[in-house]
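Missing here is one protein chain; the remaining ones are kept as they sit in the complex.
Order as written gives the chain letters A, B and C; numbering starts at 1 within each chain.
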Amino acid sequence: MSSTIKGFDTAKNNDRLAVLIPGLGAVGTTLIAGVMAARKGLARPIGSLTQYAPIDDSENSPRVCDALPVAALDDLVFGGWDIFEENCYQAAREAGVLTESDLAPIREELEAIEPMSAVFDPAYVRNIDGPNVKEAPTKMGLAEQLIDDIETFQNDHGCDRAVAVWCGSTEAHVTMRPVHMDLEAFEQGLRDSDEAISPTMIYAYAHLKAGVPFINGAPNSAVDCPALVELSQQEGVPIAGKDFKTGQTLLKTVLAPGLAARLLGVSGWYSTNILGNRDGAVLDDPDSFKTKEESKLSVLHSSLDAPRHPELYKDLTHKVRIDYYPPRGDNKEGWDNIDIFGWMDYPMQIKINFLCRDSILAAPVALDLALLGDLAHRMGESGVMDWLSFYFKSPQVTEGEQPIHDLFMQRDLLFSKLRSWYLASTEAEPAAQLAAGAE
Amino acid sequence: MSSTIKGFDTAKNNDRLAVLIPGLGAVGTTLIAGVMAARKGLARPIGSLTQYAPIDDSENSPRVCDALPVAALDDLVFGGWDIFEENCYQAAREAGVLTESDLAPIREELEAIEPMSAVFDPAYVRNIDGPNVKEAPTKMGLAEQLIDDIETFQNDHGCDRAVAVWCGSTEAHVTMRPVHMDLEAFEQGLRDSDEAISPTMIYAYAHLKAGVPFINGAPNSAVDCPALVELSQQEGVPIAGKDFKTGQTLLKTVLAPGLAARLLGVSGWYSTNILGNRDGAVLDDPDSFKTKEESKLSVLHSSLDAPRHPELYKDLTHKVRIDYYPPRGDNKEGWDNIDIFGWMDYPMQIKINFLCRDSILAAPVALDLALLGDLAHRMGESGVMDWLSFYFKSPQVTEGEQPIHDLFMQRDLLFSKLRSWYLASTEAEPAAQLAAGAE
Amino acid sequence: MSSTIKGFDTAKNNDRLAVLIPGLGAVGTTLIAGVMAARKGLARPIGSLTQYAPIDDSENSPRVCDALPVAALDDLVFGGWDIFEENCYQAAREAGVLTESDLAPIREELEAIEPMSAVFDPAYVRNIDGPNVKEAPTKMGLAEQLIDDIETFQNDHGCDRAVAVWCGSTEAHVTMRPVHMDLEAFEQGLRDSDEAISPTMIYAYAHLKAGVPFINGAPNSAVDCPALVELSQQEGVPIAGKDFKTGQTLLKTVLAPGLAARLLGVSGWYSTNILGNRDGAVLDDPDSFKTKEESKLSVLHSSLDAPRHPELYKDLTHKVRIDYYPPRGDNKEGWDNIDIFGWMDYPMQIKINFLCRDSILAAPVALDLALLGDLAHRMGESGVMDWLSFYFKSPQVTEGEQPIHDLFMQRDLLFSKLRSWYLASTEAEPAAQLAAGAE
Partner (left out) sequence: MSSTIKGFDTAKNNDRLAVLIPGLGAVGTTLIAGVMAARKGLARPIGSLTQYAPIDDSENSPRVCDALPVAALDDLVFGGWDIFEENCYQAAREAGVLTESDLAPIREELEAIEPMSAVFDPAYVRNIDGPNVKEAPTKMGLAEQLIDDIETFQNDHGCDRAVAVWCGSTEAHVTMRPVHMDLEAFEQGLRDSDEAISPTMIYAYAHLKAGVPFINGAPNSAVDCPALVELSQQEGVPIAGKDFKTGQTLLKTVLAPGLAARLLGVSGWYSTNILGNRDGAVLDDPDSFKTKEESKLSVLHSSLDAPRHPELYKDLTHKVRIDYYPPRGDNKEGWDNIDIFGWMDYPMQIKINFLCRDSILAAPVALDLALLGDLAHRMGESGVMDWLSFYFKSPQVTEGEQPIHDLFMQRDLLFSKLRSWYLASTEAEPAAQLAAGAE
């Protein structure tokens, strides 16, 4: 890849990129295993827009990863933290997402990744506990240990850059308080071990202080508080979140715009999920569920716009349920019932049963976010990356902006950004030449 | 409504518009009854974009029907043809779509609409037959009777304009032959009663000759042959088709783009439908089913673009099944099973069960098409209206163009046209003023 | 009907039977309206075994209602209690189960049934409240008022017999305490207004004291405590319960025996329900839900017999969820996911979506129970009617017995009782003659 984007230092194209993952569970290990397998030509990273989507609609359009200087899969170095001591091979087997025959050829590589000890607080995550946990007198002390970890990891593995993707558990709901409102208060809170500062926030703080972009794949409050937005801008690093948009919610943000496009009314949307992985166990705690529920409930508002269309959407009942159901393992299943109405208010029903695999859907999202978060960083972006909304259930947006949930509008936003970079690059170097260079 | 679109004769705004419907069955009578009820304030024409959609995203955007000089519901005069002699009240009761309590307040108005005798050919529609049928020595003779009907209807009801919306049965599949290839051959074919000219084509010919826009709501070949496209251009009238996009296919063209947006692979899409109305009985004939099947199978191609993404879509098995199942009446039900794959090719499944009501979904589509077909006519458009693709399963497009099936791209195309007219109008008269005037 | 069952006083066949219903809501009014409509020949009491099932498998077997001296529909006189003051016509409209056109012809009859004031305690039912409520210094005082109501009703309406069917709300869960353990303690508890005595128990006590059989259609603790079993035996009246087996549970007790018959393993059974009627609102309270959940969870045990088949059923995860979802009204909908396994432990899944109508399924059950409860009373039975298990989610059985949930075994039990009476009757009078007499 030899494109030159204005102001972009292509010399760094072949640098090694540390992909740091707090929470080396089902999603994290599936991501890592998939990239390892893809590097060996044993698997395809299906679902990844950077790897598969053309940058534009032209007939011979290059793919995003060829059109823009995103880090190559070969250049990724994975690391992370977890409360369990199992290495990534053990954790992947435990997670039960990938078959043994898919794990076998990359076993050694996976075994080599051992989790660093985690920041953990049982007040925030109730239904699991583990031994591989940091201790420090204050939350600031924990943050400093993480910063050390980040630097040590980069040095040990010869990485010049890093990006973090939170793949840990859903935490109990955090109400915004003064401690979250500005950076000074937040840092004082860390020193005081303020109970309103969650582990995710500590990770986020540490990464931003270390100059590492932070992506939040869980519904936890993290970089979506004023203090950490301030820090991201101050340190010049991109942040994005929150909550990977995977199964049921993905379909919701596809279907809702479709119903709205046809001006069909919606009187109710009932969604239930069954899942049996560790995520399910965590969400069985009402406080963690509340965090998730809030994230999942938000997605219909912007698509089914009640203020604009009270006749169609004002009486919408939206319910979301998640049930821990061990027989299913990671194979999360959603069932939605949607009550719609049309001509003369006659009712109709749509039912959607999605037999999905949570981590299979999340892994390419995590990959894209790592690659695009890093790319944005190198392009000089900092603060909230609204244009990454495409990947999130509950997109964090710049203050004053409204989140967009419609998947197609989100995609337009994403590609508008990517194409602006691409166009900038191809002004200097025509597309045909670039595509040729990519081969 | 007082907007002035450049070159548009607003004096004609309050003219009465004849809406002529070949096939006064479930869809036609539901459309008519709904408009009648809406005029009395007894029902809402939910699902109609002209009546409910804002013309743009601005906060106080007027609705399409207020932003543009579309005919008012109060100015519509309904008429049509059918092989059965029942008036529209009887036909609506027979169709079983609307409840008796919804039909009661408009009974007299409905009873007043008696179908004109129809052009019918049992070779094209096998499983039904009726007594109210025209006879003539040649197909040209039938066309001439229809032209008479059209003129007489307009005179009798004081209409200055007309628009036709085919709501009749699905016909046996027609293979394109020389007779369809130019207008001269087609007219000779009418005089020779060529067996390759179907009743729908005769209706289409008659309306175009009478200067009336023709919209094709069925999958039948009609205005989508070179001969009739030629005629539509010659006569300066818009044409559009084909096959109203209602239940299962509507969802397909929403969901397929969503899967494609996330670069998820699709290995199979199985769709079955059960329906028990007259439509179902007709489609129980293999030749009629073939026509429908072809229309329904086409919709995935442009969204799941195999040539561009062979790794995702080249092995897609797409099956469509329609079964006549009397217990369900007009309440068509679809069940789709979609086999998708993601990261590392792991398979997942989506199942959609749509308990829809065929005519309830089709009626607002038919309304919009009548209003927009007429509007286009007054705006001086003629020939194929590609921008109406939004409403069709199998959009007819200008020769050399590729049909678009993605509902969201179709919507962009539609609104791009509508907004261009709106912008033209508001250059003379600013939007704010227009909105005020609309109240 | 002229059969003579030994020891049965056929002179009472044409007596009027008071059917007393605590809780004149959706189920109660649907039952009453249906019987009224059936008496006029306007509707069919489908789902009622007494009205439709043959007593045996012989070719010309008479139906249960013709083979045995069950009260005729014409002889039923309905009454009841409710916390709302609406008469049965108003309540039926409010319930939204039956269409207006079905209610119109029986409107006057329904309007004539006005609820007696109810015994109500907001500690037991939290999410609703109403004005039509009795007051008394003690719970015994309330019971005495009910006994008065029962006697007054029978006198006013010329009824010689009565039977009660509880159709009221699900109450908060009651833990068994000493006060429930014998009649003396219970009566002292009534005098002391012991908080552990629920309204349903007060109704049950009152009916038994009045010599009226009591059927419990809700999952509430009522006659299933030793004190009231003792009373039922002492007063010589039948009791039965609890919780009408209607939608999802009905299917469970059909399907589970089927899986067991084929020795298929079951690793999980997830059941969710959405309903929007008053029942749904009540069950939105966790305490009421707990009562219902316990009832719904019990049904798999006897069919999927883990002690006998640990290899098939010992790790079964069984979850039941009920969600209040107003868009659906009384049209309760269940979705079940059942994870099964077969040969070599390979997993399979069954999903069942039941679009049922709660009251439509409950009404014939309530009718049968009223008729069979009364019949049993006349046959000299008293105490717990195990043989009525067929109709209940959580069958109350004689102390020391195990409840049976398998619908087919329950049916065998029921018919074994009915046929024993029938055989007794036909020993005196041969079946052929009896059938003739029934015409």
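Here is the rule we go by: a residue touches a chain if its C-beta (ideal position, glycine included) is under 8 Å from a C-beta of that chain, and two chains touch if they have at least 3 such contacts.
What you see is a predicted model; the values in this text were computed from it and never measured.
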Among C:Val179, C:Leu255 or C:Ala281, residue touching the chain not depicted: C:Leu255
Residue touching the undisplayed chain, where the options are C:Leu312, C:Leu372, C:Leu388 or C:Leu413: C:Leu312
Residues belonging to subunit B that touch the chain removed from view: 267-268, 270, 272, 274, 317, 319, 321, 323, 325-328, 333, 335, 337, 339, 351, 353
For subunit A, residues in touch with the removed chain: 100-101, 353
Missing-partner contacts on subunit C, residue numbers: 30, 33-34, 37, 43-49, 51-54, 97-98, 102, 250-251, 253-255, 257-258, 261-265, 308-309, 311-312, 341-346, 348-357, 359-361, 363-364, 407-408, 411
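Here is the rule we use: only the chains that are shown with their structure count from here on.
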Chain pair bearing the highest count of C-beta contacts: A-B
Subunit A and subunit B: spacing of chain centres that average the CA atoms, whole Å: 42
Subunit B residues counted as touching two or more neighbouring chains: 353
